[in-house]
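See below for the structure under consideration.
Removed from the display is one protein chain of the complex; every other protein chain stays in position.
Presenting chain A:
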Amino acid sequence: MSCGAKKDVSRRDFLRSGAALATMQLAPGVTLMAFGGSEAQAAADAGKRWGLLIDASKCAPDCNACITACQDENGWKGSGNAETDVQWIRKVTLKDKSSGRETSLPVMCQHCESPPCVDVCPTGASFKRKDGIVLVDKHICIGCRYCMMACPFKARSFVHEHVTNQKTHAPRGIGTVESCTLCVHRVDEGRIPACVEACEATGHGAMVFGDLLDPESEISRRLAEYPSVALRPDLDLNPGVRYREI
């Protein structure tokens, strides 16, 4: 492989077309339009805002498929110490005290439009991409954990242990903070997040991923069709993750 500073245009074009092809093969019979994307994304696009719609009525209380898929995809796992283990996505059970009815739903980084984690970060490591995905630049993160305090959703984790065997596309290590990336490495290739794909595969279909700015996307059409809520709407953070039936 050539690692030149001057970009090898033909190789790049080859990779681009390769990515588009993989996308089409990945979902036979299903166009990317169904997920809200218009074509394979080659880069973060300011004209898009990626989001999730989670239908709690379809989420099975005993199902953990989204969490396992996230662990496999991004290479995080528990070491048996709940106090310090990282958790990019967790299942939360809500109970209506008067009726006793329980609702189960996955909660991860809500990819806030006005993210408190970014507001408080003293180094600039917490940032929001122009397509709305909130990330940590671990090259800059000093592990102060201020963002963990600021996040209203307990979405971020600090890596306490040495990490080995990271995925090439998901570097992570001791002394830095991390959270759901909305599978940014997949989104950049025009694919959908691993959790959504896994939920789809179980047949529950509780999660929809797509572009909130595209009125024709599946997610936008569903949001227009029925009521949905943001978690902690009082905080006015306009999260990219929305819920239904909670």
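In this section, contacts are C-beta pairs under 8 Å (C-beta built on N, C-alpha and C of every residue); 3 or more make two chains touch, one makes a residue touch a chain; residues count from 1.
What we mean here is this: contacts and distances are computed from a predicted model.
Engineer: Just go with whichever of "Transcriptional initiation protein Tat", "ABC transporter ATP-binding protein", "Hdr-like menaquinol oxidoreductase cytochrome c subunit" or "Acetyl-CoA acetyltransferase" UniProt uses as the name of the absent chain.
Structural biologist: "Hdr-like menaquinol oxidoreductase cytochrome c subunit"
Engineer: Which is it among A:92, A:120 or A:163 that touches the chain not included here?
Structural biologist: The one listed residue touching the chain not shown is A:163.
Engineer: Please identify, in ascending order, the residues of chain A that touch the omitted chain?
Structural biologist: 1-5, 7-8, 11-12, 15-16, 19, 41-44, 127, 129, 131, 135, 137-139, 143, 160-168, 171-176, 184-185, 187-189
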